[in-house]
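Structure in structure tokens, see below.
With one protein chain removed, the remaining protein chains of the complex are shown where they sit.
For chain A:
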Amino acid sequence: MQFRIDRHCAWAPTLDTDASWQAWTRKPVTVPDNNEQPSCDFLPAMQRRRLSRLARMTMHVAWPLCSEDEQLPFVFASRHGETPRTFALLGEVAEGQPLSPTQFGLSVHNAIAGQWSMLRGQRGESVAVAGEADTFEHAMVEAAALLGDGAKAVLVVIAEERPPVAYDDWIDDVPFSYAVALRLRGIEPEHDAQTGERWKLRLEPNPGTSATGAWPHALSFVRALHTGGSTLVHAWKTRRWIWQRIP
């Protein structure tokens, strides 16, 4: 798979500017997550009222990458989805309380992709993916398929939210909430004239020699975009994803 990355945008608590991501790239740390969320004040309040924290994070990073009059296929990827919402609903079930129609209606993995579609008037393809720790790469496979099918560009968002404490024993790959959006194109033969960074992604079997990375794959990719790093190896179970920058 080959991609050209036109633009990217990332958000995490306290990390909302290019300069702050540069600093994080030089010295990656687990930033404190105090439930901060982007304001999304580009939307009227009546349209914001049903956006959860994860939805706001997604809108915030995706919004600037799609022009006003543009239709872009959309890939939403999240390994864990909206765990706070699920946990709250399960609590109400356990207490025998009636469920909130709004919360129940939005408790599906493609709800945020649906909200994106409505708020931006997007009528094209949209995919919601939940994979394992390499959900990021699986989202790229979806994007490659859409580009292969003729899409001129694809918008990919990977978003994860710190889960409620009750999930601590099971979820250990979300050090803090984050969202990353990438605007992707294919690579055409005369690529010298094209802007954007070019990357190649391939999948190999993992013979067990590569350890799982310290940071979520999407965040280590953001680091590579900032450092100009040329190779990334993301291993997960039997899979080894090799990212290579095309000079």
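The rule we apply is simple: contacts are C-beta pairs under 8 Å (C-beta built on N, C-alpha and C of every residue); 3 or more make two chains touch, one makes a residue touch a chain; residues count from 1.
Rule of thumb we're sticking to: contacts and distances are computed from a predicted model.
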Name under which UniProt lists the unshown chain, selected from "ABC transporter permease", "Oxidoreductase", "CopY family transcriptional repressor" or "Acyl carrier protein": "Acyl carrier protein"
Candidate in contact with the missing chain, chosen from A:R7, A:R48 or A:H109: A:R48
Option from A:P64, A:G91 or A:G105 whose C-beta touches the chain left out: A:G105
In chain A, positions touching the absent partner: 45-46, 48-50, 98, 100-102, 105
